[in-house]
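One protein chain omitted, others in place.
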């Protein structure tokens, strides 16, 4: 109830502050006998790691994961898997200046009101450092989904007003390679170049900028998602909205769909005679439904977009108020991302994997 | 886990098919000693009721709620409150034509795959008729919030591409009156007129159209929302995305915020010397945060928008596939809404009330 | 969190006061395509029904169940099943004398302290009338378990100090017949006769008496139960302890087991060469483990016992205190059971069925 757990059957519980000893997660409900590829998990963490390029924060963390339980002879045992990522480069003294001052658009004030005892070093629990635990556990979920043939791909579709053209979602592995070949993680190389230029300029100005991430889940079996409250897209939406800095979520036709008329928007069913994609009985000609109808997956690509606001920490002085209610100033310092989306690609994929793994198990319980 | 419950401490569980005997809800966790104003509850239901105007479905339901438990001498007792709304005008024979045919962009196919036993009469559980249970229980949540001084206001901000100008959110009671003075439930009368014209044309063409609803929650105390996964906006997002036909959710600056830079987007704190709004210690000059920072309310207006796709049932024949995989045709008939947003205003408010009541109790448990 | 739900995947939520309009339950998570035998459900309710014999309360209730949702063409659809049992013979005026007086060993005082608004008519929510909802939903669980080949049998093993000898648990259907042939529901006819005499004498003296119920679950597959907190016997224990008047629970060797030494108590494994019972790979020579090892079923009979205190309502005047703290007297009147165990057999079986159905689904999710 204190909100540090996510998922019902494939369930994670995270802990750890930005500047404490470690951040970590317990995965409870990972099925047994899944091969645990530690290199894969570390590679996922590396995509989220700070300091990976000139357009990310310069905090130095190796983000090396330690697994304390739940794995025996290279396979999951069905018991809880605890993963711990020690903090290495905290520099807590960077934060003494905000001990008694509320940074604009941060959680300093709301945490103070709520708890009355705030770990002011780097945002404590509200720091995006918490997401390292999501990526670690999401990597485990991905290993499970891989075994089921389910693929997930996300990339940066926009930075500020620079939108990437709609890329063709053919081979997701290939797209991942293209994405990983540029530091902004956009699958369209030309747009990636523009985005990097933009972010670099923003960084030099001591400012930050928002962006969007698009995601597709492929080969998801039909039938996942529970009707009414736990619709598949509602749980995906909650997952994404729980990521730091996210201000919007849309799936399928999204906000644009609200401007359409029914006769254009309806996805016509056709028999899937050629068995493409895969073994689906039916497919739809268009996919405004984003692979989900009535909250339940229909076997088509699940597609959604996530909007991130600009990071609140800027390298500029800002007026604010102190905890005693006096006018104050916050100075621009510390190590932060000029734009969060390149590193957030790994987080979006991780959260998507956690939702799908959870709903796969939920559906299996009743209808498996 | 089968997903028919919502909320943790103020928790609802709904039941009922579109064409079964009744739809209903158990509210478990409503505090004791709340005055239950039955007329208010019925008035809320009337806003969602079918057949209320020429631009809604002509199904005739009085939607009269029966309360079976949990209330004694006009007050809640702290025990579960069961509310039942009988179905009166089912006309199930209207649906025999879709027994073996999958309607485009409905849940017929996904339910069939998932459960293998589909109540095909009117969409069964995937029908928007289920939302009558949300409005009934949301009305109870509203009565609780009223006692706490918290106000909720939603209205239709767009139909198709007709967007209402940003209305000034001064007196929410007054705005509610303006909204209720037109059948499309837009708080801007001039835009309302245009919207009604548009929907009426769409209806005559046998088509449907999407739209958007904007919502504001006022006087919410600072401190509601749990960090990490159960951020206040993440739970609001899930609540909204669980409503039939919703394809998008954004709060505060939303999708537009992803195009902004940090120095514009940051909400500067100032001391609230004049005690306006109310007793807040601080307020912010702008409100791109939408009243929520780090997932926790900061006392400012909570603002969000919800995007609805066009209703899938159109009065036109459409190609589709039968349950045996043959090409088939779905004929346009039945009684449906040309545009769902006028009736959905009550649902959006109800779900918002349920989320806030739940988080109020959650915060009270730990920090009350 | 307000505690009116039970189970995780096969989950029930109950509502209703003793003297309100109705008592009922929503079953959320019953798999689809289970044949619903309404006569069986009603027959289960009849075993718990008041007024069934001279040794039960004389309140007249037909306990006729109405199903409002979740069943289509005689089968479950996978959606919530709402069951309502109207109250017919409330006689609320019987209770005006306890409006301001706390009955000894009832929940009057604790409800008053907790909620500050008590439905004093007949104990409100703390009345054993609530268990009718458990029996109705448990009957549904039994129908599911039947399909899986799992059997449940309980009987009255003791009334006061009259203990039935250990009966041989051969054919459970036969034992059920013997049990149903006497009004106290003991599977040993000679002991049943003694028990009935005892209860009848107690009843005439205006007093009440406690008793015990023994239960066996047969053909439960090995593997049910989750290690650590949700051990199968821990969930059975909670289920039983949640029944009105229960003061103790033991499984397998129980309290007596705490007096034994390990070399006697250990259940030696042997290969199950003859395939008896059924298809188990192993069986144990003794069964002090009660069919559960490490919290997980091992395929042997699951056995447990439940202790019920004497009913608190007696037909004698008792000293007490009024809600204003004055000395007062409670008069012996109303319609109550001299001994609760004959009717509680159906409740014990229902709760056992709910636990097993839930754990069957939980195990299926991960290991099915």
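For clarity, chains are labelled A, B and C in written order, and residue numbers in each chain start from 1.
Methods note: a contact is a pair of C-beta atoms (placed from the backbone, for glycine too) under 8 Å apart; a residue touches a chain by one contact, two chains touch by 3 or more.
A quick note: this is a predicted structure, and the numbers were derived from the prediction, not measured.
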Visible contact partners (per top-of-document touch definition) of the missing chain: A, B, C
Which of C:50, C:138 or C:310 contacts the chain that the document leaves out: C:310
Chain not shown, touching residues in subunit C: 1-6, 8-9, 14, 102, 104-107, 109-111, 113-116, 123, 125-126, 130, 158, 160-161, 202, 207-212, 222-223, 225-231, 233-235, 237-238, 241-242, 247-255, 257-263, 265-271, 281-282, 284, 288-290, 293-298, 307-314, 316, 318-321, 325-327, 362-363, 365-367
Footprint left on subunit A by the chain that the document does not show: 1-5, 8-9, 11, 13-17, 20-24, 26, 28-29, 32-33, 66-70, 72-73, 75-82, 84, 114-119, 124-125
Contacts of subunit B with the absent chain, listed as residue ranges: 1, 9, 29, 31-32, 78-79, 227, 361-362, 364-368
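Rule of thumb we're sticking to: only the chains that are shown with their structure count from here on.
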Identifier of the chain whose CA centre is least distant from the whole-structure CA centre: B
Approximate Å spacing (C-alpha centroids) for the pair subunit A, subunit C: 46
CA centroid of subunit A to CA centroid of subunit B, Å: 26
Whole-Å gap separating subunit B and subunit C, where each centre is the average of the chain's CA atoms: 39
Per-residue overlap in subunit B, given as positions that touch at least 2 other chains: 1-5, 8-9, 14, 114-116, 125
